[in-house]
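Just one protein chain is left out here, and the rest sit where they should.
Take a look at chain A:
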Amino acid sequence: MIAQLKIGSDTLKRFQSLIALLILCTILSFMTDKFFTADNGLNVLRQIAVNICIATGMTLIVLTAGIDLSVGSVLALCGAVTVGLLRNGVEIPAGDLFVGFTLLGAILGGLLCGWLLGWFNGFAITKFNVPPFVATLAMLTIARGFTMLYTKGHPISNLGKEFAFIGSGSFLGIPVPVWIAAIVVLLAVFITQKTKMGRYIYAIGGNEQAAKLSGININRVKITVYSFAGALAALGGIIVTARLDSAQPNAGMSYELDAIAAVVIGGTSLSGGKGSVWGTVMGAVIIGVLNNGLVLLNVSPFWQQVVKGGVILLAVIIDKAGERRD
């Protein structure tokens, strides 16, 4: 009997995000007839695609018991770098050389920029023992500053139809950003569940000392994880920029909070070692559905923030209660 109850409780815990999402959708369906439509569903998916990309990287970091506050600024800088490369290329006056970038080249350049910024975060955290909170907070300011310098504080717009397709196009009826987010999620799931790197990530988050003693190169894993998260933030930046057809110097403001919220609501423990990418996807969908529902219900944007904060707090309280029971 106790064993059966335990299994029931475990199942409930495992699917708590999905259950919360179903309850939320059911309530919203009754409250507004605009909610449960195909168009609105695609709209929600398009909106959450960027958060899913960022939050997936954040999940890997949080699983190692870290945090990355810089993703919003990295997103803005990499979006700007991508369109800067696409529109202006790189000038080398000394050699009378102009290096132009194709769409593929600009995207790769943006992703590389994100990877390097993430690598720098990881390097500062592992080599200089800077707490992740502080290192990434510094990067938040540095990257935002570089974005302002690079764009001179002005948006860069009119980026062409090909680039805009990444943000607002559709393939087989599904928005392109959703396809990108799906690929990112599948890749992250593969890494966490099917590779040595995935096992190392969980091991480091569970007990860093034990992981170190068992021969895992902790610094290398952490640097890789932060770099990967940086590249995913860059990918988010490319989607946002393409969707707006404009690189905004203030893009991605407080996106890190939405990403952390998705991770937490999805059941990943902030102390590391526990959680999953699927949980984070659920968390991102819950936040997206909540935002969408509140807009459809004409709730004031100020109240929307209050409600969102309340949901995050509730998710953490439930998670902590679950941990105590365990």
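Keep this in mind: contacts are C-beta pairs under 8 Å (C-beta built on N, C-alpha and C of every residue); 3 or more make two chains touch, one makes a residue touch a chain; residues count from 1.
As a working rule, contacts and distances are computed from a predicted model.
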Which of "PASTA domain-containing protein", "Heme exporter protein B", "Putative lipoprotein" or "Xanthine dehydrogenase YagS FAD-binding subunit" matches, in UniProt, the chain that is not displayed: "Putative lipoprotein"
Touching residue (missing chain; options A:L21, A:L60 or A:I156): A:I156
Of A:I27, A:L97 or A:L149, the residue in touch with the unshown chain: A:L97
Residues from chain A at the interface with the omitted partner, ascending: 87, 89, 91-93, 95-102, 104-105, 108-109, 152, 154-158, 246
